[in-house]
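See below for the structure under consideration.
Omission of a single protein chain aside, the complex is shown with its protein chains in their original locations.
Right, chain A next:
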Amino acid sequence: MYQDVILDHYKHPHGRGLRDGQAEVHHVNPTCGDEITLRVRLDGSVIGDVSYESQGCSISQASASVLNDLLVGKDVAEAQKIQETFLELMQSRGRIEPDEAMEEVLEDAVAFAGVSKYPARVKCALLSWMAWKDATAKALSGTTPEETA
């Protein structure tokens, strides 16, 4: 489960800290107490920034770092496709062996394939991704009244 890629991201997280954004969400995993506050900034149809503060296990922390790497700079539609692919991998219960096409989409995130065999840990890996999906939907619909800047 603990691939070197995951441990590297855990020890040296990318994009950590809260910065400007149009939407902010706070998600928790009630079974283990992992928490994340995450902001999304959209620059037109591009994910300008994903910033976050979080506490939790190595899997949840590394997953947020990988998310930041993967999604920032992508077009929203493409980012959503990456999120869906990651979700599919994590819900596969270890049955999906990532092929080249999937590696192309998920890059470092394919390292989480092993986590999908552990039902208790899948939620850890998905915490930041579900928060991102939620925050992006909010940013797109403009339901957040004021900018969090």
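Brief remarks follow.
The definition used in the following text is that a residue touches a chain if its C-beta (ideal position, glycine included) is under 8 Å from a C-beta of that chain, and two chains touch if they have at least 3 such contacts; residues count from 1.
Keep in mind that, in the parts below, contacts and distances are computed from a predicted model.
A chain of this complex does not appear here, and its UniProt-recorded name among "Carbohydrate ABC transporter ATP-binding protein (CUT1 family)", "cysteine desulfurase", "ATP synthase subunit a" or "LLM class flavin-dependent oxidoreductase" is "cysteine desulfurase".
Set against the missing chain, the residues A:67, A:106 or A:124 yield one that touches it, A:124.
Note on the undisplayed chain: of the listed residues A:59, A:89 or A:111, the one touching it is A:59. Residues 1-2, 7, 31-34, 55-59, 118, 121, 124 are the ones on chain A that touch the missing chain.
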